[in-house]
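Note that this complex is displayed minus one protein chain, with the remaining chains in position.
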Amino acid sequence: MISASRLTPALELKRRYLRQERLPMIFCPGCGIGVALKYVLWALEESGLEEDKVVWVSGIGCSSRVPGYVNFDSLHTTHGRALAFATGIKLANPELKVIAFMGDGDAIAIGGNHLIHAARRNLDVTTIIVNNFNYGMTGGQIAPSTPHLYKGSSAPYGNYERPFDISALVASAGANYVARWTILEHVHAVRSIKKALLKQGFALVELLVPCPTYFGRRNGMRRPIELLRWLRENTVHVSRAQKMSQEELKGKIVIGEIVDRNEPGLVQMYMEYVKRAKLAMKSA
Amino acid sequence: MPEKLPFPCGVYDFIHGDEAIARAAIMAGCRFFAGYPITPASEILEVMSLLMPLVDGVIIQMEDELASLAAAIGASWAGVKSMTATSSPGFTLMLENLGYAIMTETPVVVVNVQRSGPSTGQPTMPSQGDILQAIWGVHGDHSLIVLSPSTVEEAFNMTIRAFNLAERYRVPVVLLTDGEIGHLREKVYIPFPEEVVIESRKTPKSNELKAPFKDWHGDGIPPMPVFGRGYRVHVTGLTHDEKGYPETTNPLVHERLVKRLVEKIERNVREIFTYKQILADDAKVLMVAHGITARVSIEALEHLRKKGIRAGLLKLDVLWPLDFALLEQVVNSVERIVVPEMNLGQLYHLIKEIASPSVEVVLVSRLGGEIPTPTDIVEAVLK
Partner (left out) sequence: MDQLERLNRTAERVVEAVDKVKIVLDFEFCKECEICISVCPRGVYTKSENRNTRGYRYPIPSRIERCIQCRQCEILCPDFVISVITSRR
């Protein structure tokens, strides 16, 4: 049972899991990536998974820098390709517990194809997408997650595109588990991440976080607390959203557990392919 | 190797290049293959999909070529020997991840069954248009190993060598063949597993773990700390220090790293570069060729010698690293060099650069999937 009072002190979490000689982390003041990391570490601790078997994989971007700060085996790969590398790692050694940790631009723009295929395959990987609604590391350009009409460095007159609903996309591609929370719903987020860690098949937790330096500042929300307020005001839980009209839901992001199923994961399905192959060989 | 392989060994078989490459990989210990359909390499994917599960290996068809190489790199870090195979357009797509494999010192074999380009070109026609791409396609300063077989049997043996070199030097090795050899059926000797020498990557000792990317042994090659054994290694494509941590602001760190990555290959050129010299000792005219055109050159050589022409052949098995010292000596000991290739001149430029002004270098170029005939080469020699 996860509750606020029972979570390990953050300072202990830092000592236990972070590479001390690499601190402090490069993230901006008020950036939500550190909070997302904290939730994953709490969930990892709760999950009881064997630490030597945990492998973090990431692409390129601020969020993707996180694996360099944690004291686990990690592969910091090329932009958008974390899940393709993860596919190789997991299938080659199914005993490894693979955590893919990426940002929104990395995962859904350049990485979009790998994301939907990993979900389609139900690849047994826990994926954390930290969504701060823009490309932070390169200076705040808009991303396929930036809400319509919001500003970014590559859309100074307001984003003329519509964004993806990342969680819905991954859910419809066939993932076993998809949940989306802001960092304000910490108990739910940690609980979902723990569930995702222990789930077979593709499990995604999308975390909505502040980027005060770029997304916030460009859209009239300089201070982190203003962004947190914006997240609270513009998200609505799925149980309430179900009772709301299209009009009421305009501009709102639905949070909660989007999908939770138990279809066979890729490793299991591949093992069955091997069985079929050997059977065919025997009868040949 | 205790297990039984899913194809007959210790026999001569009649198979095409693609199949030979797949079988050789399995014999070399490859237990992970990721690929994407592309003419004329699709058969490697297909043969792997038949054979891999029978040796408890993994085979997956990824969503594109670059994901295929990415998966193979991931598998290598999970401790499994891995390979991917594609053709020229797919190879271009793989360049970024190829650079990643070089930077992270990941052993992996990349097969490029060349076809006529540029762009979609002639999918079913062979070419030798990717030589410079294979060596220099990756951005930035780097080095890797590129092998070039001339027969199906060489394709088999060089695939095994590719794995051994990849493991020894912790580098991607490109097996650069072409659509002709890929689809050509020939007699191949398939050895017994016991007849084949297999090399594997060095594993780190416990005192070496504090700096997993340090040149502990003085050979430029750090031992490889694969995932899942408690090494807690951080691997990144960013310029990194000896601990593996990103260090991008110090020019010395970058220079040291990049030079080590290049020198670990180029310092060992004598061990890596192999070639065959045929009738070259008293030659006045030398053909320099590789791959399918080297085969044709052998027949051209026979014709020329019958005519009394003092011709010779230098067949390159390895396109990179090149032993420039040796090549310079050989090239400058004759009056004329003839380079037959299926492109508008790639190996030709490398040879021209080391030839002294008194040596004439002539290109015999054939495009469009046309393989130069012995007559084409003989004519160029006699002109």
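A and B label the chains in the order they appear, each numbered from 1.
The rule is simple: contacts are C-beta pairs under 8 Å (C-beta built on N, C-alpha and C of every residue); 3 or more make two chains touch, one makes a residue touch a chain.
Computed from a predicted structure; not experimentally measured.
Participant: Omitted chain: which shown chains does it touch?
Facilitator: A
Participant: Taking the full complex into account, find the residue in A:7, A:40, A:84 or A:254 that is in contact with the omitted chain.
Facilitator: A:7
Participant: Per the definition of touch given earlier, which of A:31, A:57, A:70 or A:204 contacts the omitted chain?
Facilitator: Selected residue, touching the omitted chain: A:31.
Participant: Footprint of the hidden chain on chain A, which residues?
Facilitator: 4-7, 9-14, 18, 20-21, 23-25, 27-35, 38, 183-184, 186, 212, 223-225, 228
Everything below uses one rule, namely that only the chains that are shown with their structure count from here on.
Participant: Can you work out the whole-Å distance between the CA centroids of chain A and chain B?
Facilitator: Going by mean C-alpha positions, chain A sits 38 Å from chain B.
Participant: In their shared complex, at which residues does chain A touch chain B?
Facilitator: 19, 22, 52-53, 55, 57, 65, 67-68, 71-78, 81, 84-93, 95-96, 113-114, 117, 270, 273-274, 276-278, 281
Participant: Enumerate the contact residues on chain B facing chain A in the complex.
Facilitator: Residues 6, 31-32, 34, 50, 53-54, 56, 58, 60, 62-64, 66-67, 70-80, 82, 96-97, 100, 227-238, 245-246 of chain B touch chain A in their complex.
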